[in-house]
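The following block contains the structure, expressed as C-alpha cells.
Removed from the display is one protein chain of the complex; every other protein chain stays in position.
Letters A, B and C name the chains as they come in the text, with residue numbers starting at 1 for each one.
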Amino acid sequence: MSGFFGSISTDDCVADVFYGTDYHSHLGTKRAGLAFLSKQKGFQRSIHSLEDGYFRNKFENDIKNFSGNSGIGVISDTEAQPILVSSHLGRFAVATVSKIVNIAELEAYFLDKHHTFSETSQGAVNATELVAMLIAEGTDFLSGIENVYNKVKGSCSMLVLTDQGLLAARDKLGRTPIIIGKKENGFGAAFETCAFSNLGYEIEKYVGPGEVVRITADGYEQLRKPNAKMQVCSFLWVYYGYPPSFYEGINVDETRYRCGAALAKNNPVEADFVAGIPDSGIGHAMGYSHATGIPLKRPYSKYTPTWPRSFMPQNQNMRDLVAKMKLIPNKSVISGKRGIFLDDSIVRGTQLKDNVVDLHDAGIKEVNMRIACPPLTYPCEFLNFSSSRSSLALATHRAVRDLENREGVDMKEYSDCNSEKYAAMVDKIREELGLTTLTFQNLDDLVEAIGLPKEKLCTHCWDGSSYFE
Amino acid sequence: MSGFFGSISTDDCVADVFYGTDYHSHLGTKRAGLAFLSKQKGFQRSIHSLEDGYFRNKFENDIKNFSGNSGIGVISDTEAQPILVSSHLGRFAVATVSKIVNIAELEAYFLDKHHTFSETSQGAVNATELVAMLIAEGTDFLSGIENVYNKVKGSCSMLVLTDQGLLAARDKLGRTPIIIGKKENGFGAAFETCAFSNLGYEIEKYVGPGEVVRITADGYEQLRKPNAKMQVCSFLWVYYGYPPSFYEGINVDETRYRCGAALAKNNPVEADFVAGIPDSGIGHAMGYSHATGIPLKRPYSKYTPTWPRSFMPQNQNMRDLVAKMKLIPNKSVISGKRGIFLDDSIVRGTQLKDNVVDLHDAGIKEVNMRIACPPLTYPCEFLNFSSSRSSLALATHRAVRDLENREGVDMKEYSDCNSEKYAAMVDKIREELGLTTLTFQNLDDLVEAIGLPKEKLCTHCWDGSSYFE
Amino acid sequence: MSGFFGSISTDDCVADVFYGTDYHSHLGTKRAGLAFLSKQKGFQRSIHSLEDGYFRNKFENDIKNFSGNSGIGVISDTEAQPILVSSHLGRFAVATVSKIVNIAELEAYFLDKHHTFSETSQGAVNATELVAMLIAEGTDFLSGIENVYNKVKGSCSMLVLTDQGLLAARDKLGRTPIIIGKKENGFGAAFETCAFSNLGYEIEKYVGPGEVVRITADGYEQLRKPNAKMQVCSFLWVYYGYPPSFYEGINVDETRYRCGAALAKNNPVEADFVAGIPDSGIGHAMGYSHATGIPLKRPYSKYTPTWPRSFMPQNQNMRDLVAKMKLIPNKSVISGKRGIFLDDSIVRGTQLKDNVVDLHDAGIKEVNMRIACPPLTYPCEFLNFSSSRSSLALATHRAVRDLENREGVDMKEYSDCNSEKYAAMVDKIREELGLTTLTFQNLDDLVEAIGLPKEKLCTHCWDGSSYFE
Partner (left out) sequence: MSGFFGSISTDDCVADVFYGTDYHSHLGTKRAGLAFLSKQKGFQRSIHSLEDGYFRNKFENDIKNFSGNSGIGVISDTEAQPILVSSHLGRFAVATVSKIVNIAELEAYFLDKHHTFSETSQGAVNATELVAMLIAEGTDFLSGIENVYNKVKGSCSMLVLTDQGLLAARDKLGRTPIIIGKKENGFGAAFETCAFSNLGYEIEKYVGPGEVVRITADGYEQLRKPNAKMQVCSFLWVYYGYPPSFYEGINVDETRYRCGAALAKNNPVEADFVAGIPDSGIGHAMGYSHATGIPLKRPYSKYTPTWPRSFMPQNQNMRDLVAKMKLIPNKSVISGKRGIFLDDSIVRGTQLKDNVVDLHDAGIKEVNMRIACPPLTYPCEFLNFSSSRSSLALATHRAVRDLENREGVDMKEYSDCNSEKYAAMVDKIREELGLTTLTFQNLDDLVEAIGLPKEKLCTHCWDGSSYFE
C-alpha cells in the first residue's frame, strides 16, 4: 500500500503537506516524496528512501528551502514518487496509490513509440512515471486521466499537481480512497483522514469511484462524475487504516470494536485475560473484552521509547531480532494463565507461530486465537496486499494442501464458514500454529461490522467474488 | 531519574549491555554511556548526548569496536556517565542513579585538598565523578563505597566496573532498585527487570538497601549485608517503571490494574467510555474499565510510526507541537460522549489542562478525571521527581494559595483525604483544569495496590512522612 | 566545463571508475554521478550534489553496493548525470560534456510529440536527458549518436554505457577531448589523461573529432571515422587541464612552462621575484622564472591542510572569505619587493584586483602582471567558459567602454596586439587593476607554445575567428 496527501491554499502549504504526508507513514516503508508549486520558485521536488530513516528526518532539511501554495506528498511502498515531468500540458507532478497489473504491456506500448523511461533505478518501469506518460497522451488533464482509467488494469488513485490546481482522481472502482478536507484558507486531499485533525482540516467530501475533482484555494469543481459501481477494499477498516480515520463516513476504530464484539459471539471460552496482538489487534481486543467482561491486559509491552520502525529494514535477521526485542513479555500476566488473543488476520502465520512459542516459553496455559476477518483464501489482485506471495504462502492454502495432499485445490467450499471443509481447514491451521482454539470472523459479521452494503465492498480475499474492470 | 545495566560473563557481553541499557531509555533523555573491560583492550568507554538522537543510533558505531567480558551502561537524565578513572585502586568505571543533596559541600571538601574536577563541561560538578573520588578515598572498593554511603545525602545506587568484578551497591535506603539476573554464562544487574527477558536473564536476586554484591561470571558474593530499613520510591510502580518490570517481586502493570480497580470504588459516575492518558494512564484505565464494565476506548491514537522521542527536545515550542501532533483525536469516540480518563498523577497540570481544551474542541460532553495516586503535596527530596520545580509549580500548592490567598501554607491537613480542606483543594484543581469531576486515589488504597508494608515505601510526596538518613 | 571517465574490463571496474571520475573533480563543482552495468545486478546508478561535500565522501557508500564490468562516471558543472533510460534500444546510460545552444528548440520538438521530460528538478530541461532522447530516436546507437551530431548546436562529447559495450563519441569538431587508455584487463575512456597513470592505464588512442568507438573488455572498433576538421579548445592547455594531462599528445604543464618562457620575451622588467597566482599561474611562473633567472618565490602559501574546495560554495560572502583565508601572505617575501606575477588569464579581473590590494597592504613595491594568453575579447559560444556572463563582465569590454564611452564596440582591432587600440585597452585594464605593468601573451606565441596548427585550435575568445558547424 502507499498513501498520499495534497494541499492548496492562499497561504504557504509546505508545513501542511509535510505533516499531512507524514501521517501516512504507516502505509509504506520504502520511499517518500514531496512536490510543491510556487509562483516564485516553480516546481520543487525531493524524494528519499525511507529504508534507513524517518520521513521527517529525511525531509526536514528539504522543506526549509521549499515554498508553495500547492503541493503533494506521498509515502510509497514501491516506486519513487512524485513524478515531475515537463509535457505539452505544461509541467506537472503526479503521485499515485496504484497497482498496475498490465504494466509490461503498457511499457512495450511506449517503447514502440521510441519514448524513454527515465525512472529506472529499480530495474523496472516506475508505475507512476507510466501514469504520467499516459496523462501526457491526453489533450488536456481530464482526457489524460480518462486515458489512465481506460488503459490501466488493477487500481489507480492519483493526485496531480498542476498550475491549474490540484487534481484528485480516485480509482475508477474506488478500491482506494481520496477524501477532501477544508480549512480556513484552502483545501486538502488525503488517503487517511487522520491526517486532517491536527492540521485544522474538517472532512468536506468523500471522492467517489472514478470521480475527478479540480481543487483550488477557493473551492473545487467536479470534472468527472463518480461511477455507479464501487469495490472499496475491506482491509482498509480491518488492517490498513489508522484508528481515527474514516472511509465512506465510517470510523476505523469503531469498526474494530464492533469486529471484536461480533467475534465474542462465536465459540466463547473461559479465560483470565483478553489481549490484542500489538498493534494490529488492539482495537479488536477492546471490543471483545467489553463484550465478554474478561479483563483486557498487556501480556506484551512494546518498548516504544527506542524501537522506531526505521531500524527494521536492513535484513530479515535484523528485522526478526527487532520484532522480538521490542515486545517485552510480562510474566505476571502470562504465566499459568488462559489468554484470548485478537488479531486482524492471518496471512502466512509465521510470526504468529513464533509468538505462540514465546507465550509457551513464558508459561501460558491456553492460547485462544480470535481473528477479525475470515480466512484469506484468494490472493489480492488489486492492491499489493498479500499479492506478491505465492498462494502457498497463505496459511489457508498450506492447510488445504496438507489436508488433500495436493496443490491447486478449488477454495470455494473452504471459503464457506458453514462447510465441513472450512472447519477442517481452520482446525489444521490451529494445529499448525500450536493454538488451543482458533476462531475466524464470519464474513457476514464482518460486513455488518463495517456497515456498507456487501456489493460496495471488495471481499475477494475471502470469497473470491467476481469483480468488474 | 536515570537507569543502568551491567553484565559480566564468560562470553563477550557487549550486545547484552548495549540492549540492556537501551531498555532503560524511558528513564532519561539527556545522556548515555557505556564502559567495557576486556583483557585485550582494557577499559573502553563512550558517552553521547541523547538530545538529538537515539541511544541505539548514537552507540551502534561504538559497539563495533568494543569488546569485553564485563561492562556497564547508563541512561542518565543529568550528568555524563559512566565515569572512568585511574586511581590507586586501579582503573575503574562507575555509573550511578543518584541525587546528591549536599553536592556543594562535597565539592568544597575536595577543592580544599587541591584535587581537580575534570568533568566540568556542564558548569557544575559531575555527581558521578564525585562518587568516583569518594570511592578512591577508600583503601579498597568496599570501604570506598561505605565512604559514599556515609558522606552522600540524598540517594545513590551504583554499578562499579573493576578488574575484580562488577560491584552492585544499592542506595542505603533502597530508594532506587538494583536487581541481579542470571543467564547461562554469567550475570546481569539492572534497574529495570524488563531488560532481562529478551536477553535471556532470569531474575536471581533483589539487592537490598545498602547491600553490596561483587559479581563475577561464575557467581556473586555479598560484600555488605542489607540495612534493615527501606524507603523504596512508590512512584516506581505508579509512573517510572516499565509495565513488565518487577521491583521487590511486585509487577508494575498488575499494580496499575489494581490501582485502576481501586479508584473505581470512589465517586463512581456513568460514562460512555474509559480511557487512559497515553501512555502513563493506560494500565490504570484497563483496571478501571474492567472493574466498572464501562468500555475501554481510544479517544486519541498515538501516531507511533514516526514520532519518536528524539524529535522533542530542541525547544519548548517544538516539544509542545510534537506533543500535540503525535496524538490524533478520534471524533467518533469523543464527540457528544461522556468519558472517564485515567492518569498516574498530576504534577503541574499544564499539559492536562491543554488536553481538556482539545477534548472540548472535539465535542466531548464530560471529562471525568481519575488519578492513580493522591495529590502531590510535598516536593521530592531524594530523586529528581518533581524536585527542581518550585513548590508553586505543583497544582496542589497553586490551588491552596488561591483558596487561602497566601503562600507557604502547611500542607498537612490538605494531605488528609478525609478533611474538608482536601475536598476544597481537589475541587479547586478540578475547576482550574476544566474537569467535570476529579478524583484522586486514597493513599491507603495505593499502598494496598502496591502490596508492600507502608513503612517500606517512601510516601513523602503525598503525606510528607518523615524519613531517616 | 564537466568531465567524465568510463571503463570496461573482464574484472570489476567500480574502483577504477570511482577514482577515475574523481580525478576529474577540478572540472566541476555542482554534481557528479556514476553508472555501472553488471550481469547480475543490471544497471546501477547514483547522482549526488557536490555543493556540500566531496565526490569521494558522497559516493563511498554507494560503491560498496555497486558492481560491474563496465561503468561511467561524470563530474558535471551543470545538470544531473549520467542519465539512465529504458528505450527500444534497451537500457543505456549516457554522460556528456556538452553545451547545447539550441536546447529550447529541441525541447519544443519533443513536447510536440507528447514526450515527457523527467529530469526537471532544475526547472530547465536536462541537456543529457535530451541527448538520451535524441539517441533513442535512432534505429541503433550509432544512428542515434549521428542524430545528436546533426541536431545539437554547440558541443557534445558522450560516453554511452550499453549492454553491447562502452561507446565513446567525441564532439564532431573535437572541442572537448576523449582519450582511450589500455590496461591489462580492459580499457578506459577519459577526458583527462591524468586519471590514467595511477590506475594503471597507458594512453592508447586520442579519439578524433566526431569519431565513435565501441569499446569492450577485449578491444575496440571504430564505428564512425573522425571528421577532417578540428576546433579543440585552447583553454584546455592554458587553464582547464590538470598539469600531467595530455591532449592531442601535448602535455599541459610543459605547454605552461613554454607559455611562461614565451611571455618573458615581451616587456622585460627587473624584479626581486617571480610568482604564480595559486594555482592557475604556477606552471607559467616556473617557465618565466627559468627564462629570466629571477628567483621563483611563494609570496602566498595556500593553507592546504584544511581548505578544500568543498567548503566554498554556500554563498559568495563565504566564498570570498575562504578565498582570502586560504592564502597566507609571507611578508618576508613581499614587503618592499618588486614582484612579477603570472596567471593564466583575466576574465572579470575582480579577484585579481582584490589580490593587488592585499599585496599593497603587505607592503609590495611593484606588481608586474604577466598573463599566459591574449585578452579575452569574444565570449565563448561552445563551452561554458566565460559564456554566461554578459560581455560587460569581461575586463576587456569594460576597458573599451571606458575608452570609447559607449557599449557594443567592435572588438576586432582591440584584438590585434600590434594596434594602438590594443595598447590603450591593456593600459586601461592595468590602471583599473592597480598594476605596475601588465603584459598579455601574443596569440602567435600561445599557438606556438601549444604546438598545434592554428586551424586545429579554437581561438575564438581572443580573435573571434569564425568557425564551422
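Following the convention adopted for this analysis, contacts are C-beta pairs under 8 Å (C-beta built on N, C-alpha and C of every residue); 3 or more make two chains touch, one makes a residue touch a chain.
All values reported here derive from a predicted model rather than from experimental measurement.
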Inset, instruction - List the displayed chains that the omitted chain touches in the full complex. - result: B, C
Inset, instruction - May I ask which residue of B:F4, B:F43, B:Y300 or B:F341 touches the chain that does not appear here? - result: B:F43
Inset, instruction - Give the residue, chosen from B:T10, B:N65, B:S86 or B:T350, that touches the chain omitted from the document. - result: B:S86
Inset, instruction - Decide which residue listed in C:K113, C:K225, C:K324 or C:H360 touches the omitted chain of the complex. - result: C:K324
Legend entry - Identified contact with the non-displayed chain, of C:S38, C:Q164 or C:S197: C:S197
Inset, instruction - For the chain that got dropped from the picture, name the residues of subunit B it touches. - result: 42-43, 45, 83-88, 91, 107, 111-112, 114-121, 123, 125, 129, 132-133, 136-137
Inset, instruction - Since one chain isn't shown, list which residues of subunit C touch it in the complete complex. - result: 19, 22-23, 25-26, 54-56, 194, 197-198, 242-244, 246, 251, 253-254, 257, 279, 282-283, 286-287, 289-290, 293, 295-298, 300-301, 303-306, 308-309, 311, 324-325, 328-333
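As a working rule, only the chains that are shown with their structure count from here on.
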Legend entry - Third chains touching both subunit C and subunit A: none
Legend entry - Whole-Å gap separating subunit A and subunit C, where each centre is the average of the chain's CA atoms: 51
Inset, instruction - Please report how many Å separate the Cα centroid of subunit B from that of subunit C, as a whole number. - result: 63
Inset, instruction - Averaged over CA atoms, how far is the centre of subunit A from the centre of subunit B? Could you give it in whole Å? - result: 38
Inset, instruction - Find every residue in subunit C that makes contact with two or more other chains and list them. - result: none
